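Submitted below is the structure of interest, expressed as structure tokens.
Note that one protein chain of the assembly has been removed; the remaining protein chains are unaltered in position.
== subunit A ==
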Amino acid sequence: MNYVGIDIGSTASKVVVEGDKKEHFVLPTGWSSKETCEKIKNKLLEMGVDVTADDTKVVATGYGRIAVDFADHVITEITCHARGGRELAGGDCSIIDVGGQDTKVIVVQNGMVADFQMNDKCSAGTGKFLEIMANRLGVTINELFDMAAAGEVIPISSLCTVFAESEVINYIGEGKKREDIAAGVVDSVANKVVQLAQKKELGDRVILTGGLSHSIYFTGILSDKLDQKVESEEFGRFAGAYGAALLAREKKDRRR
């Protein structure tokens, strides 16, 4: 048997296979979730995993979860991240997920989602914010983080992405160092994430998932601001897809 978890995010689509085969890969979501689904299906087939076969169970999650027409189950990203995060942490924990358009904080107790919080209708504190600022500075998100690590924070006071972008443009105009602006950008995202996380009782262990989860620099800032250790996760980007794959296995006997 193979259990496939597919997490169609707003920016990246993540796939994890558990069971006879063990695979994981990531694709850009692009403009069409449907097309991405086709690509995933074909790529899995090349790996010898046929999503239409009886011995393959698929769980889809993420904002594009509805587009995965070959899924056996559709489960929200909250439940999938909680399941994947719990597995990565090896037990109960809180998960901070900074995604492309959503940032969420999930509290897992006794192996289950006990509480969660998502950002409002606003892109501040999400990957989208970083993407826009990185574009403005002419670097990739990874380069933005490298630059930020070498800079001194200059404050970006606006909580709105659009206004914050004009602040950044002003700083560029004033000839401020790119490193310092980058540090300001990352600091601003961290502040917004921490604001959200502080609304919840996080417990002893906190892990970071999503596209930034491998960044020790970012978890360091979050840890300082939260006054609590936030662990980075090498596989954190796949937490949702991994959770979906695990749930595919656990749900196999239940009806759709």
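Just so it is clear, a contact is a pair of C-beta atoms (placed from the backbone, for glycine too) under 8 Å apart; a residue touches a chain by one contact, two chains touch by 3 or more; residues count from 1.
Just so it is clear, contacts and distances are computed from a predicted model.
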Omitted chain, identified by the protein name its UniProt record gives, among "2-hydroxyacyl-CoA dehydratase", "Putative L-arabinose transport system permease protein AraP", "MutS domain V" or "Spore germination protein KB": "2-hydroxyacyl-CoA dehydratase"
Residue, one of A:V49, A:I78, A:V185 or A:A248, that touches the chain absent here: A:I78
Selected residue (touches chain absent from view) among A:E46, A:D69 or A:D120: A:D120
Touching residues (missing chain, whole complex) on subunit A: 63, 75-79, 112-116, 118, 120-121
